[in-house]
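The structure that follows is given in the form of structure tokens.
On to chain A.
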Amino acid sequence: MKRYFIAAIFVGFIVLAIGLYLGLAAASPLPSFRIETLEGDSEEGKALRLMGIFENGPYNETVEITAEGSKYAVERSVYERFRYSLTPDIPELERLIAAYPGFMRGKYFSSANYYQDEEWLVRLRVQDTYAGSGIKEGRYKFMVDMLDKKNGQKRSLAAEVPDRLDIRKVMDIQKLGDTLAVALLAYPFQQSGFHDIAELRIYHVSLENGQISDGEKLDFGLNLQANQDIRLYEVSVPDSTASQKYLLLEATLLETEPMPAGNASNNVRLERTIPTREHRIFIYEYETGKMNTLTLPSVSPEFDGNIQFYGDDGGIVRLMMTGEEIHLSRYRLPDLRPDNEIQLTAADLKAESLEKTAWGKDRLYILHTARGLPAVTALELSSGNVVYRGAVTAAKAASANPENLRISYMTVRP
Partner candidate 1 sequence: MIRYIKLVLMELHRFWKIYAALAAITVISQTAGLWMSIRSHIKRVHWEMELTSIGTYAEFAKTYGRTSFRSIVSFNELFFMGPVMICIAVLLIYVFLIWYRDWYGKNAFVYRLLMLPASRFRLFWAKLTAIMLFVLGLVALQIVLLPLLMAMYRQMMPAELSLAESVFSYVRHHIVFQILLPPHAADFFLYYGLGFVAVTVVFAAILMERAWRLKGLIAGILYVSAATLVMTFPLSLDYVLYPHEIWGLMGGIGLVLFLASVWISRTLLAKKITV
Partner candidate 2 sequence: MTERDDFAAPAFNHRDPVYLQVVRHFKIGIATGRLSAGQTVPSRRELAAMMKINPNTAQRAYREMEDQGLIVTEGNAPSRITTDEKVLGAIREELITEAIDNFIDSVRQIGVPINELLEKIRSRYESKTAEDKGASS
């Protein structure tokens, strides 16, 4: 009998200890935060996701805060982490996966571009072809997969890029009737040495037979000097997969100067680049192939802040932000006439310091601190009005010291 008793105690000890441990762990001893709506529609706040660090004794815990609550990275299960590691953190892709899991199967993790309209979902992936020993040849294939949303039929085709290039990035794809326009950022192919100036090329691929047009090299109308260069960026838009009339590119002009002598070695041309304070926006119209340029007023050299562009419905917005001030300039498309200008100070927003911004449809979300706590204010871009204000609050005020919370960035999931 003694044996049974001891064994029962042993098993009881195991069950109790482990059960208690898992139970207490599930109750999460880490403080819980959430975004509380202070003003405006609470629905606005639901799109927000704040990623931050909570300083927990000797540890820095990564935490994600939404209107629902907070989730710490360490508290995620192995499966959640595994799923995170395999799922892209891109809202557009997540929506596509949810809507078309069959088509998106195995397609979501490699970098690719997507286009969708009422009828079609198109995916383009650029595939390198390599010479025997894995040396880049400068030859590429466009791998196109299409889904007919109406009947669920899939089609695939491949088109060989006729030019030898060094492709950097596919900026955008658009379906124009039976052809697919592909906007590429590329350098002319070179076996070795340094690149020339980046080019933007537009290819038209027939979705009927895969025939591909010669690359149309866009002329930016810039007469760049030897010591000048440009950096091209897509202007972010509310939904990169949506049908767009225009391709919006932001160009930052750079000046290069050789590094002081002595630092240069044989083959390497060392230089440092100085961004000029001049920005241009190129507006390429897919239908007509015409390109417009918007030269924005130069930024004063004293400006020490963040400049961003956003392609809104029928307009382009330039955002200039410092810790104290926000300046939005809107230009209408396609005529590029200045629209409205919004200028706000931190004080206007009842904020101590402006930290980060994120774009949404007709929205600018501003992350700032208010009374020492992270807070978010949303502006309506078209009107400049504050439509939403929210702040991070601790659910169990006693256990959480919000001073230990730092928000690193904010994303918006429409």
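Selection rule: all candidates are chains of the complex that A comes from, given by their letters.
By our rule, contacts are C-beta pairs under 8 Å (C-beta built on N, C-alpha and C of every residue); 3 or more make two chains touch, one makes a residue touch a chain; residues count from 1.
Predicted model only: the values in this text are computed from it and were never measured.
Every option in 1 or 2 belongs to this complex, yet chain A touches just one of them, candidate 1.
Those residues of chain A that touch candidate 1 in the complex are listed here as 3-4, 7, 10-11, 13-14, 16-18, 21-22, 24-26, 29-30, 56-59, 61, 74-79, 82-83, 86-87, 97, 101, 105-106, 109.
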